[in-house]
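The complex appears here minus one protein chain, its other protein chains still in place.
Chain nomenclature is as follows: A, B, C, D and E, assigned in order of appearance, with residue numbering initiated at 1 for each chain independently.
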Amino acid sequence: MSTSTEPTATAERSSERSAQERKEPTYLFTEKYVAEKSEIARRFLDSRERLNANVDKANNFLVKRFYNVDHNTYLEGALPAKVKELMGLVASTCLRCDDCIFYHAIQAYRLGVTRAEQEEALNVAMVVGGSIVIPQLRRAYELLEELYG
Amino acid sequence: MSTSTEPTATAERSSERSAQERKEPTYLFTEKYVAEKSEIARRFLDSRERLNANVDKANNFLVKRFYNVDHNTYLEGALPAKVKELMGLVASTCLRCDDCIFYHAIQAYRLGVTRAEQEEALNVAMVVGGSIVIPQLRRAYELLEELYG
Amino acid sequence: MSTSTEPTATAERSSERSAQERKEPTYLFTEKYVAEKSEIARRFLDSRERLNANVDKANNFLVKRFYNVDHNTYLEGALPAKVKELMGLVASTCLRCDDCIFYHAIQAYRLGVTRAEQEEALNVAMVVGGSIVIPQLRRAYELLEELYG
Amino acid sequence: MSTSTEPTATAERSSERSAQERKEPTYLFTEKYVAEKSEIARRFLDSRERLNANVDKANNFLVKRFYNVDHNTYLEGALPAKVKELMGLVASTCLRCDDCIFYHAIQAYRLGVTRAEQEEALNVAMVVGGSIVIPQLRRAYELLEELYG
Amino acid sequence: MSTSTEPTATAERSSERSAQERKEPTYLFTEKYVAEKSEIARRFLDSRERLNANVDKANNFLVKRFYNVDHNTYLEGALPAKVKELMGLVASTCLRCDDCIFYHAIQAYRLGVTRAEQEEALNVAMVVGGSIVIPQLRRAYELLEELYG
Partner (left out) sequence: MSTSTEPTATAERSSERSAQERKEPTYLFTEKYVAEKSEIARRFLDSRERLNANVDKANNFLVKRFYNVDHNTYLEGALPAKVKELMGLVASTCLRCDDCIFYHAIQAYRLGVTRAEQEEALNVAMVVGGSIVIPQLRRAYELLEELYG
């Protein structure tokens, strides 16, 4: 659904202050470290990298803008990056997207989130989303086992 | 799901060419005209304006960025704006969002889309989305009746 | 998603046998009776009749075909009509469509389904669909109270 | 969505009567028998067992509670277990979860549901859910062919 | 989708430790206070109370069990209650349930969550869920304005 009739470049500039408040989170672990620890993570990260290279090559203006907004969503801000990665995990589990679950569970792990915290996030998704999310839950637990086990 | 690790401002600049190719569509009718023709449209447009004013006041950086990407999606481009508004109508009907349906059906009307074209778009949504979209279909037909009847 | 490349009229004819096995169910109660018993049912049935009249007037070929397939789905067959109406109730609750829930709960009632059976169908939907369906569940119980209370 | 402010242990006790009315269904076939008859079923059941073992090991309190509610949903009650397994099949097909479809189609088979009954349940899901469920329908028919063919 | 073949009462007992770790959160504000501050909140809370009374009266065993699991999900635990209420908000927004959004936004407010934190949670939902959630976003901002404005 479209939204406002006259979004302007000026409008974006006026919130520079908010932009400054956001910053990249500090990761405790690299993607490479995670890929060595977990075979599920490695397969996911490899496939994502290969497919994203193809999307990047297409150089589609709106895809790049969307990826940029997406990237900014999970930076440190009013809420810590790790909380927002866990929120991404909850949303991905409710909406039942395995790739998205793997992405956010790995990001949360890299930011130092504990296994108990990941499980509580998955519990919110399970109760909100119902038994239809259980196949995702099972695969998420398999990843958690490889990461934290 | 987050997307790429290093989106940069430079990346956005490199597609200036694509940006130039997009342009605002030419509307045959104003929102005011539509609101006078259809009571359903009027109620929707009034409520949307009132609620958007409140969102604008919050001045949230990411909301504004997202609205901007959203706005750019429906401009004239490789596909005519009217085709993309009808695509927005199909997506909104499949995902069963009455407000989104009203928005795109009105936009399509303002761009000169015929009733038969709107009905064919709704047919795609009905067949893809199933009988669960029939309540949306009924309300869409009520709006079409007011706009074209 | 489209489906087969060459559907033919002949193909439809070849299953005349199956068509004969289906037949209209016998309703214990008329819609009028239900509308007098329950205010929620009355409002839903009136609004549905009014909006369907508008759809009928449009005389859209594919809408009529789709309505016809839909109608045939709930006839007596290998499964009793009342079981299929309850399945429609489960699907409608999982997919969170209030109008669809009202429709199938009323149909089930008209076919003699008990309140306990309706509640068990709603339980399947609640467990499969999760807490996000609870607002629908609450409104369904309000209707059940008016119909059976 | 959370639900009531003060659920108590006592509240649960008060419905012991209802609990007594539910009982385990009688299966005509074991999972082992089904796995020998159908390769699709065997792969699904093996993978589910392996992944569930991992979830069980985590011993998460709320997951166990949820699994327990889920298990109770499909017992014999006001509706026969086989009708509720078919309802689970309808819900799983509408919500497009292959694993869930395999699970409920196998359970229904084990309880003596006929192929014609399974097909009618799938028809309800197809009409409610639309052509987007056709990939699931195709895979469900492949399983039915192995089980009943 | 059903889950494990033999859930036992004993299984539940073995995690008593986890159960002890959870506890009710401390609310800074009562529902009554919120209802006086916001007309949207008041209407939602009144309607929810009235409809829940009707569900409670039905005394359905599985509904009560489900409500109980749901209630336990949002207690203080490995993650603070306020983070889990915000996760409930994200899930509710992605899945586009106005009642659920109102519920969790109110709960988060009662636990002392700031407006900036609520907006960041809504941003995660907006980016994950897309423009189809914008009607929900608009109504959520209207509630935030009444609560914090």
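Observations on the structure shown:
Assume a contact is a pair of C-beta atoms (placed from the backbone, for glycine too) under 8 Å apart; a residue touches a chain by one contact, two chains touch by 3 or more.
These figures come from a predicted structure and were not determined experimentally.
Considering the complete complex, the chain that is not shown touches A, B, C, D, E. Of C:I40, C:L79, C:C97 or C:V113, it is C:C97 that touches the chain left out of the display. Contact residues of chain C toward the unshown chain are 1-5, 7, 11-12, 14-15, 18-19, 22, 52, 56, 59-62, 64-74, 88, 92, 97, 99-100, 103-104, 107.
Within the complete assembly, residues 1, 48, 51-52, 54-55, 57-58, 60, 62-63, 66, 70, 91-92, 95, 97, 99-100 of chain A touch the chain that is not shown.
Touch with the hidden chain on the side of chain E covers residues 94, 126-133.
The rule is short, and it goes like this: only the chains that are shown with their structure count from here on.
Chains making contact with chain B as well as with chain C: A, D, E. The chain closest to the protein's centre is E, with centres computed as averages of CA atoms.
More than half of the contact pairs of B-C, counted by residue number, reappear in one of C-E, A-E or A-C; that pair is C-E.
Remark: chain B and chain D have CA centroids separated by 39 Å (rounded to whole angstrom).
As a whole-number value, the distance joining the C-alpha centres of chain A and chain D reads 30 Å. Counting partners per residue, chain B has 1, 52, 60, 62, 66, 70, 92, 97, 99-100, 126-128, 131-132 as the residues that reach two or more other chains. Because contacts link each chain to all the remaining chains, their graph is best described as complete.
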